[in-house]
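What follows is a structure written as structure tokens; I'll ask about it next.
Missing here: one protein chain of the complex. Every other protein chain is in place.
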């Protein structure tokens, strides 16, 4: 089980009210390769992955929830001072009439999150490559958002998150080698 | 952010390998009124709910993740000793060919989880009635599962979870009255 | 069964051709808390709700179809004189290339209607709270649309519909108390 | 707008409690080519179809709601006397844990209804062929259900509904010829 | 099985970098009545259609893949020289943060492709009317895109594709008559 502490993993700053940018950022909240998808994927795979990798999935899965909270905080900060008319002018009118000023697990195009984005095969090699791919795709998404962002303060936090994905990808690559080695030894005896 | 501790909120026991029952239980893992839906709903609404209710949403949302983990543990225990052929005979063949023996966020009918199940309107009264409805629906689901369960040990844990939903529903009803009172005062001045 | 009469429940006026506004309004046609969702929800629950509430679900369900027709008429009036190029300029180009000038059951973001938005649990308390939540969410949606609308004539009709949702919510709250009382009496004997 | 009268378009009888058959029948309640899909498709197309065909769409759309109610009544009659255990044994356990004994707009495989099943193009010829195809597909579905049904009383009602689809298909074929003729005359002048 | 040859069925030209137009064109790549839907529909129906129509489904299904490739090439040409900022300004920012500059099977509104758009009933008359409707709907889509296009060079290729849909529709109409005749003869003996 989890305990909540009222702080963020890494401080989040935004330069100004900027709902247009919020729209892009929501991709990492409820999009195909966003933080929700990541957290759910890893925590779900824990039950059938070999013992040596359970802790890794647990740690990264829990960290992704912290990232999810960071993204939520950013989106909230970018939109909290906007009027309905300003949201409309920023292209968030369709979000506003459905959800008011609250958040929702959707991608930048407004498509609702579905777990069809993630997979769990019960095969350790397949699951770990799924995880490496997930981290590489999340890294790309952060890069694409940074490329269209006009807020340097926000980009600092996004840069932190992008770096974390690179670290996670590396950890999963090590895990896949470890499992392959373990499987090779089993076959050897 | 959250910290993980390796223990369950409430101990989970199952009487025997019972994949047929696992199939029904998965409803509360990835179904419309399951624990994942509940956790995601409450934690998402935190940003635009009035201050006095944020802590409640945070507490219950975090607890629902603990429930999610309890359900996952139950499903795993009910299936871990089953062979592929036993899974097939228990009606889990279609799950097995897609996910092997791993878990997946789906309902008892095998339909993948979608956030279309949940809503966030950015209106506190609407959001709290959404939450009360969610708890009442979760309570019903636990009752329906208990009605078709043949495992008394499991039913003890399910009874605990059903009671928690009743408590949560009561807390949300109190919150809705509190918000109505607050809104009434605003209008009075 | 139903009989159709060629009139609207309440007259619908729009000030001018206004496809941008039509885009927001479509939320109540095919969105998560729109009139279609409401009608389908109540009429479907009729079969397992206690006898004393069947008539209420039937009446409100039938009225929601009348509201659906009002929304359709508004959307049609707001768009019928627009050229394809005007639709494109109003942000309706993606709707136009898929559906021409016809209507479609989708939300303001263009996401197709799914019954995953609605629920029926076969438990009267859960179903009635689902219905109260639905009405409160629909009330919010009308408010959010009014907040971004620039057509006073349309807002008059929307105000009528918003009021109806408040009345329905009240009726469902009375029904939930009535059922609780009935259940209490059963337990007493 | 519509007026409800408490009677069915055609009397509905079932021989006995038969939840297995109910599962197949639900295909016509919430499946791709079921009565809900049909009603929503025709009523939605009314706004942009040429005037001469509006009445036809209105009449058939309204009749499909009457059919939807017949299907609902059949499903209810086939299941109302079944215990949870009997539902489980009939393969309806996954439906029961999600919806209790209530109905839901889903197909026989338990997949939730989506309007992606239907289309509206705003082109009269395309829309009418969509409608002819819909009726032919509904006719097939009724045939497939009759082929696996073991209830002669129910098959009588299903036979009535299948015949109505054939009549509707014929009416839509006449309409498409009428529109082609009208379009030909326009081009001639 | 299929063999690939590196050429397009019909040459594809675009006048200039035009990401706004690409957004509309994507409707025929991954939309409800697009080329992917068409190809998958016909090739899937081959197995249960009467022998005399198998070749027709095979030919048209294979041709639709060639059309899909033409659309992909057009979309790529319209966007390849655009910077991220230009994509953002053209309304493609939400696509960019999810998919970078790569393609994706989605409609103009950004909704992911689902096979719920297509049907296969195993009844030859129903399946062929499904196919006629599909071609008429694709024809309409091409017309709607041409109506909002500002690129005459592209419109030439789109005109070619629209004409092919008309030819296919005619072929399917002939096939439906042929099957009806065959069924009539069976009944006569």
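Think of it as A, B, C, D and E in the order they're written, each chain with its own count starting at 1.
Following the convention adopted for this analysis, a residue touches a chain if its C-beta (ideal position, glycine included) is under 8 Å from a C-beta of that chain, and two chains touch if they have at least 3 such contacts.
Computed from a predicted model, the values in this text were never measured in an experiment.
Colleague: Out of all the chains shown, which come into contact with the hidden one?
Modeller: Over the full assembly, the chain not pictured touches A, B, D, E.
Colleague: Sort through E:25, E:40 or E:90 and give me the one touching the missing partner chain.
Modeller: Of these options, the touching residue for the absent chain is E:40.
Colleague: Just name the one of E:83, E:102, E:170 or E:183 that touches the chain not displayed here.
Modeller: Only one of E:83, E:102, E:170 or E:183 touches the chain omitted from view, namely E:102.
Colleague: Considering the whole complex rather than only what is displayed, give the residues of chain B touching the chain that is not shown.
Modeller: The list for chain B reads 84-85, 87-88, 93-98, 100, 109-112.
Colleague: Could you pull out which residues of chain E are in touch with the chain that's been left out?
Modeller: 1-5, 7-9, 30, 36, 40, 44-45, 47-48, 58-59, 62, 65-66, 69, 72-73, 76, 99-106, 112-116, 118-123, 127
Colleague: Extract the touching residues of chain D with respect to the undisplayed chain.
Modeller: These residues touch the chain not displayed: 23-24, 27, 31-33, 107-111, 140-141, 144-145, 147-148.
Note that only the chains that are shown with their structure count from here on.
Colleague: Regarding the chain D and chain E pair, does the interface count as same (over half of residue numbers shared) or different (under half shared)?
Modeller: Same, since most residue numbers here occur in both copies.
Colleague: Computing the C-alpha centre of each chain, which chain sits at the greatest distance from chain E?
Modeller: Most distant chain from chain E: B.
Colleague: Sort out for me whether C-E or B-C is joined by the greater number of C-beta contact pairs.
Modeller: The greater number of contacts lies at B-C.
Colleague: From the mean C-alpha coordinate of chain A to that of chain E, what's the distance rounded to whole Å?
Modeller: From the centre of chain A to the centre of chain E is 34 Å.
Colleague: Roughly how far is chain B from chain E, centre to centre by C-alpha average, rounded to an integer in Å?
Modeller: Averaging C-alpha atoms per chain gives centres 42 Å apart.
Colleague: Counting only residues that touch at least 2 other chains, which ones in chain E make the list?
Modeller: 32-33, 109-111, 140-141, 144
Colleague: Based on the touch definition given at the start, go ahead and assign the chain network to line, ring, star, complete or other.
Modeller: other
Colleague: For each chain, which other chains does it touch, given as pairs?
Modeller: Taking the chains two at a time, the touching pairs are A-B, A-C, A-E, B-C, B-D, C-D, C-E, D-E.
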